[in-house]
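Input: a single structure, listed below in structure tokens.
For this view, one protein chain was removed and the others were kept in their places.
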């Protein structure tokens, strides 16, 4: 039984982690910390957990996380990096669901996140937790940087094309759409029901933090820097990401076969039959990424459609998938939920 | 392993049954019939089931349902009653998720459902499948009439009051609200996104088919006919029922204690702490009914708030709960999902 | 041309007032104040007003509101009462869209609103701005207390019954449902899209501030204190209130005729044909209240369905209606929008 601690359990990735871990046969939640809610039973804040979780939030200062086998950080950016060294020294492994260990270059990190990185020496060691790319390294990692939600959907969609070397790597376009839970459980006017409901908009067009993360991932696979335009949008739904991806083909291949072959052994990537259009609800509350690939009118533009649940494969589910890998459990343990439809 | 057949698997209760049964450790789905979709893999119609269900829809005419231990009818009203006798004679037990066996009185049934009942002799035998009331009879039943969604939420809310004999049984008011999936997967203008979205309305105020079902249930417990006003409403959400129930108290008791005591051993009824307001999302995709009881300003009106997921405790989940009882499995088998929040 | 000032134009009632007044042929907006946004063009905050309003928010301290003919307060509770006296002394008339002048009894006001009233002597003078009840007094009023959204829908629904003296005044039940914009443009977790979306709940069952306001209104008409149970609910839609009202009939009358007769000359109350169920979207963005009356199964419970747009007839539209009356304009001036459907 893996002894698990969760730092910051009051946001949406936190409650989703609790949903998944409270029924995980190989993990035991030993602590959920929150400065603000310390002492309150977790199920008082999230009644969906009544009967499934008896723990109360505990104060981070007095919680012996060093006795855990694994600590998940479901915190705002900038927290995990402050506590990582101490936990590692105590032999605790770490999965950070925030962005602290996602970028290799500390100065780039500082640029995008607006603060200096406090443990740049750990950036090199940290493994980017996209199992479909880095499975082997995740197994032995001490620190896993759980990918962002957009980067998961976008990279899984572009990967087969980049690996096959059949597209112009200077002209990637990722037009991505996210449900509002992607913004977290934050009190900001933009995310009020009366603002985000019955409405659609792009945001962050001049630059979004997931841009360097995606570029880094694609560049590593391509073996050279790539050119990417990334435009995120806010959709009036709760969960779900839909990435519509565009690339220019430089040589013609059977795209359907390429994608099916690439992901044939991946338990959480489902390539749909030719001509399909995946819906976000087809993965709701599950860890699956569904992908379809199109070549409209046989032109030289390939269009990939990639959907995930931003809170599962885009956050908590992928974190559990990484945990399974790190601790030698079957990769799908505790993650075989049938998507909730309708 | 219970051999299970499903008649009519193309609606929302059907796909929800498939979600639950495809992972149920004690049941094996042997057939899902649909005249219209015969031959098509179920997961082509519902991609959420890809990887979880290999079956194709089969034609009812050529499907040997008599070899099943149990057949679920997830059909429109009027189908199950035509096939019940033959199945029973073959030793197959039946759970009807439609309304064919819910009312005891065949002429009342005919009035509300607009057709004569073809097997009135079975109405007496059929057990109304609300485990919190009829657990013992369900265990041995050959035919279980799975309750309607509104009737489940309303009866569970009123029951402790009626059983305790502390309210005026002539003046029940049930103001009930349902998500749109309660209307089924039917192509009717009223249920289009652009009609039902960002909108709220009552319907069926002159009379709704769930009225006699609720009245029958409350009357049986009260030991006399009750007076009930039932007003259903359509809410722009997918899943969930919220029943707001009003009764006049005829004697004063500790309502909180009454409700907690009544449901203390019920695995799927959760009485919230005093002062609570249950949300439908706190039971989303789970089989739980959450209830809160209020006595505003200490007057003589008691207000009960009762929420369920209409497709789970209000349909497919309750059907599985009944199956568990009928076949000697622990009642909660395959039904312990943590609600999906947010 | 009425010179109009608006105090507090950054909330939803504020922007709705601006939508209506910016095209009102008899009014001229001379100032919109906001401490926080002073200096910013109003249309920067609300791009829907681009091309329709050139004003910038001005600082309340430096805005000569005493030169207005009329000042609207679209502020939180407790602001208007602090500025009322000074404006009245300068000859300015006031319409308060908040609650400061809605209750007659200052101690009751203090109980419900949690602060002492600073100008109790004005409470007697203030006219409750429900034109269908107080039209004559509104015409000459110096201070109009614009009714709350729930109280508007509920009182218009109950009024014909109370005036006719045909219902038990001890047992009113108002089960009311509101879109989320009724909560204002406030950063509270409960009103986030991911919390309020795809969800339904009651709130404030032990006691809500609109309860004494409704009770006061009904009691005045009944000539004696009434008994009311009021349960508000939050609906996942932006605009709209649906009140489902229950009363016990003490004598039998033609309810349809009663309602039609009562409202035959009211420009903003529309009694639907017998058997109807009004939808909130049928009044979206308009000042109309639509009402249907039912007597289910000819019993002694009357059910009234009453819908308004909470931001129009429930707030800004009713305020403009009151302005029209106070300044001798035709009552419907600037308020004849066709509802936006779908």
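Per-chain numbering from 1; labels A, B and C assigned in written order.
The working rule: a residue touches a chain if its C-beta (ideal position, glycine included) is under 8 Å from a C-beta of that chain, and two chains touch if they have at least 3 such contacts.
Predicted model, so just to flag it, every value in this text is computed and none were measured.
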item	value
Option from A:134, A:152, A:169 or A:194 whose C-beta touches the chain left out	A:194
Option from C:37, C:100 or C:198 whose C-beta touches the chain left out	C:198
Absent-chain contact - pick from A:30, A:77 or A:280	A:280
Contact residue for the chain not shown (choose from A:18, A:149, A:218 or A:238)	A:238
Listed residues C:242, C:281, C:294 or C:313, member touching the removed chain	C:281
Positions on chain C contacted by the hidden chain, ascending	12, 15, 19, 22-23, 46-52, 181, 185, 197-198, 238-239, 270, 272, 278-279, 281-286, 288, 290, 311, 336-342
Where the unshown chain meets chain B, residue by residue	12, 179-181, 183, 185-189, 191-198, 236-238
Residues of chain A (touch criterion as defined above) contacting the omitted chain	171, 173, 175, 177, 179, 194-195, 197-203, 205-207, 227, 229-231, 233, 235-240, 242, 244, 246, 248, 275, 277-281, 284, 294, 296-297, 299, 301, 303, 305, 307, 342
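The definition used in the following text is that only the chains that are shown with their structure count from here on.
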item	value
Euclidean distance of C-alpha centroids - chain B vs chain C, Å	39
Separation of chain A from chain B, taking each centre as the mean of its C-alpha atoms, in whole Å	37
Junction residues of chain C - those touching two or more other chains	179, 194-195, 197-198, 236-238
